[in-house]
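Let me begin by handing over the structure; questions about it come next.
All protein chains of the complex are present and in place, except for one that has been dropped.
After this line comes chain A, so read on.
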Amino acid sequence: MTNSALLPLLSAIALGTFLLRFSFIFLYGRMTLPQWIHRSMRFVPAAVLSALIFPALVIQNGAPVLSIGNHRLVAGLLALAVAWKTKNLLATTLVGLGIFWLLTYM
């Protein structure tokens, strides 16, 4: 695909992405939502982030790899433990990357 052909496509993606972000920030107050939706909202970050994290740790070349040979999984789980214990963002990322490199290059 040439770069000139990309412009309309990328513009459409940009517009669509904006509308998704803007949707309820704009609509809020103009419509009433059921209480159960409001109560469910606090689970959004946890559920979505988790759905982004675990495939990135587990899936390799299209298939789940649940073994100690999966360096991303091992490093990710240890980072999860660090995050749980310390609640420290920097420590979590550094420990995870450090362990990943250690496993990969030793």
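Assume contacts are C-beta pairs under 8 Å (C-beta built on N, C-alpha and C of every residue); 3 or more make two chains touch, one makes a residue touch a chain; residues count from 1.
The rule we apply is simple: contacts and distances are computed from a predicted model.
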item	value
Which of "4-azaleucine resistance probable transporter AzlC", "Alpha-ketoacid dehydrogenase subunit beta", "Transcription regulator PadR N-terminal domain-containing protein" or "RNA polymerase sigma factor" matches, in UniProt, the chain that is not displayed	"4-azaleucine resistance probable transporter AzlC"
Interface residues of chain A (partner: the chain not displayed)	1, 3, 6-14, 16-18, 20-29, 33, 36-59, 62, 64, 72, 75-76, 79-80, 83-84, 87-90, 92-94, 96-97, 100-101, 104
